[in-house]
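The other protein chains are all here in position, but one chain of the complex has been omitted.
Let's turn to chain A:
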Amino acid sequence: MIPLQPPRRLVDVEVDGESVRVPEGSTILDACTAAGKDVPTLCYGDTLTPKNACRVCVVEVEGSRTLAPACSRKVEPGMTVGTDTERARHSRKVVLELLGSSVDLSTTPRAAEWIEEYGAEPGRFGADAATVEQPAKVDNELYVRDYAKCILCYKCVDACGDQWQNTFAIGVAGRGFDATISTEFDAPLTDSACVYCGNCVEVCPTGALSFKTEFDMRAAGTWDESRQTETTTICSYCGVGCNLTLHVQDNKIVKVTSPHDNPVTHGNLCVKGRFGFGYV
């Protein structure tokens, strides 16, 4: 009696010479994952519609004039994909160089590893290369917006907007290199529509958005992920039953996330679940 999704045909594709079978409608990234290939991603979010903004996941598809973003391009029967071709590697290298030269990637997970893997040299544009360097916006006690680390992937805008939170507190302001993520009229968060759910922080891939606790601990040099544990439990406020993953360092909660594959939250929380842990 529960309506089932219509059955999905399986599609055969070739990834780096290896054949993989994935359900129709899967992305190339899904096929790569199924084939055990580690394709880098930044703007891709497992709970969001692909935005194709960062281009770090591009792969070579046989017969295609341009490189294809693996995170959004759907597989087709007989597709031949190269994840590690000269052209794909070169493109990723340049993307990483452009991002690395203009944005502070110091808190982006795996960025340093990729830069080394692809032989990227972000410094090659010289010392006077344009950057998005700016002071972090600290205008409330819950989370910080450090746009010097922002790669404009739009994930926070989508999470705040109609894909999840439907609060629409932030959007993209400006054009070209001057584009930024901004509240209306660049007002402080406290004068914006923000409801402090932190669902933008949850999806931020670079640490541009972070818990104030994390930001302060990093500034003080006490943030140490190797000493942190992650435990998933249930929120203690209302009866909806949101799953919280508590990041604990020295018996203190330093950050709260939620599992993205959870049927209750899909990775989203409200202000109480995400930030209301001060009492323990």
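Going forward, a contact is a pair of C-beta atoms (placed from the backbone, for glycine too) under 8 Å apart; a residue touches a chain by one contact, two chains touch by 3 or more; residues count from 1.
In this text, contacts and distances are computed from a predicted model.
Entry comment: the absent subunit's protein name, as recorded by UniProt, is "Molybdopterin-dependent oxidoreductase", drawn from "ABC transporter permease", "Homoserine O-acetyltransferase", "Molybdopterin-dependent oxidoreductase" or "Carrier domain-containing protein".
The omitted chain makes contact with just one of the residues A:G63, A:G126, A:G221 or A:G239: A:G239. On the side of chain A, the interface with the absent chain consists of residues 1-3, 140-142, 162, 164-166, 189-190, 194-197, 229, 231-244, 246, 248, 251-253, 259, 261-266, 268-273, 275-280, using the contact rule stated above.
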